[in-house]
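For this view, one protein chain was removed and the others were kept in their places.
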Amino acid sequence: MNCIFCIFVKILRMYLSETSVRVRYAETDRMNYVYYGNYASYFEVARVEALRDLGMTYRRMEEEGFLLPVLEYKVKYFKPAFYDELLHIKTCIPFMPSVKIVFRYEIFNETGMKLNDAETTLVFLSKESGRPCKAPSELLQKLSPYFS
Amino acid sequence: MNCIFCIFVKILRMYLSETSVRVRYAETDRMNYVYYGNYASYFEVARVEALRDLGMTYRRMEEEGFLLPVLEYKVKYFKPAFYDELLHIKTCIPFMPSVKIVFRYEIFNETGMKLNDAETTLVFLSKESGRPCKAPSELLQKLSPYFS
Amino acid sequence: MNCIFCIFVKILRMYLSETSVRVRYAETDRMNYVYYGNYASYFEVARVEALRDLGMTYRRMEEEGFLLPVLEYKVKYFKPAFYDELLHIKTCIPFMPSVKIVFRYEIFNETGMKLNDAETTLVFLSKESGRPCKAPSELLQKLSPYFS
Partner (left out) sequence: MNCIFCIFVKILRMYLSETSVRVRYAETDRMNYVYYGNYASYFEVARVEALRDLGMTYRRMEEEGFLLPVLEYKVKYFKPAFYDELLHIKTCIPFMPSVKIVFRYEIFNETGMKLNDAETTLVFLSKESGRPCKAPSELLQKLSPYFS
């Protein structure tokens, strides 16, 4: 049944997190904007903090034998960000991860204007074998309340 | 008529260019890969050199009053690039630009393996008005032989 | 008189500030360390926050017609910083600025180990003339209590 209530429930079934980054001079370009390539590291901060809010650290996952390279990255830029702005990033894990994990992001400036949205798909690799593997069970346990 | 010949001609109706970049230590990360966010500056090099091959420079376009921010950026990563590799980037302008210009990219390593492909959409802005505007007529003139 | 008390007083005649940055994956290199070139943007964060603590922002100085390029930069690396570490940066303005301003920095990791120290010398330029000029009077006023 695709009733409104079901859709609403489905909308709630995701994990959400928020973080902030302040734009560094190093990250601007001569157009006076944040260089389009530098948002990738803001999204990295956002997903790392999303995991930290959940009680996981990406660093520990690596120490426990997982690598998490990015498979796909898409971003749409609506408005530029400027030097010294404090940007707010809303991060969402929209599905329970399996071998892959998807993160979606929206960046807002201080006045609440949406600057861009983006999505990254990452894959869990076993450090030992170099092969794709299932997400760490600790992560799945911590995420499961958000998806049930 | 959608005959094979027409499709072939259509395939030829695009502008192609090639350039190389060598991976810097600065661009690697602790996974030993080129950091996923650093490809954006490789693609920047690729499109700037594609324009230079055509007899245009992005710098002169800016001096003549055009800005060219990125509206959209998509990349799929198949294989990682490593330190000191000489990467080959194939760049294509698939359509005649109007207010927007699309670039498509493929990166290959030294052994000819395809590492990723990407697409950026940029918009021409008038520096004066800050508003979208038509691509510089010099660019359109120089590209037109490739699309007729 | 070079008595100990005078030296002590002289030591106190400086402006001190502290800030923190967390190491991003983007900032590491394949040696597993923070890339030596990336500390420059940490020191940028440190001096910008040192000014903000004083009630000044670098961004507003620029808007009021000052540029502040770096003339000299020296850094000694004792120990590496690693991914995800929360680094503490102690910043000091050791002299009253005139046309130039000196910042000194020390970075410590979470366990209190000193990782490096550095110094940058910046020059105030008038945006209008492009020539060196005196530091903004507001900055001098705000710093003067620390040097009298």
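Each chain carries a letter (A, B and C) given by its place in the written order, and its residues are counted from 1.
Just so we're on the same page, a contact is a pair of C-beta atoms (placed from the backbone, for glycine too) under 8 Å apart; a residue touches a chain by one contact, two chains touch by 3 or more.
Because the structure is predicted, anything quoted here is derived from the model rather than measured.
The residue touching the chain not shown here, chosen from B:59, B:79 or B:127, is B:59.
Considering the whole complex, the residue from C:15, C:33 or C:83 that touches the absent chain is C:33. Even with one chain removed from view, chain C keeps its contact list with that chain: residues 31, 33, 35-41, 44, 67, 69-77, 80. Chain B meets the missing chain through residues 22, 24-27, 40-41, 44-45, 48, 57-59, 62, 83-84. Not every partner is drawn; the one left out touches chain A at residues 25-26, 28-32, 35, 37-38, 83.
Note that only the chains that are shown with their structure count from here on.
Judged by shared residue numbers over all numbers used at their interface, chain B and chain C contact each other through mostly the same positions, with over half in common. Chain A has its Cα centroid nearest to the centroid of all protein Cα atoms in the structure.
Chain B has its Cα centroid 26 Å from the Cα centroid of chain A. Between the Cα centres of chain B and chain C there is a gap of 38 Å. Those residues of chain A in touch with two or more other chains are numbered 40-41, 44.
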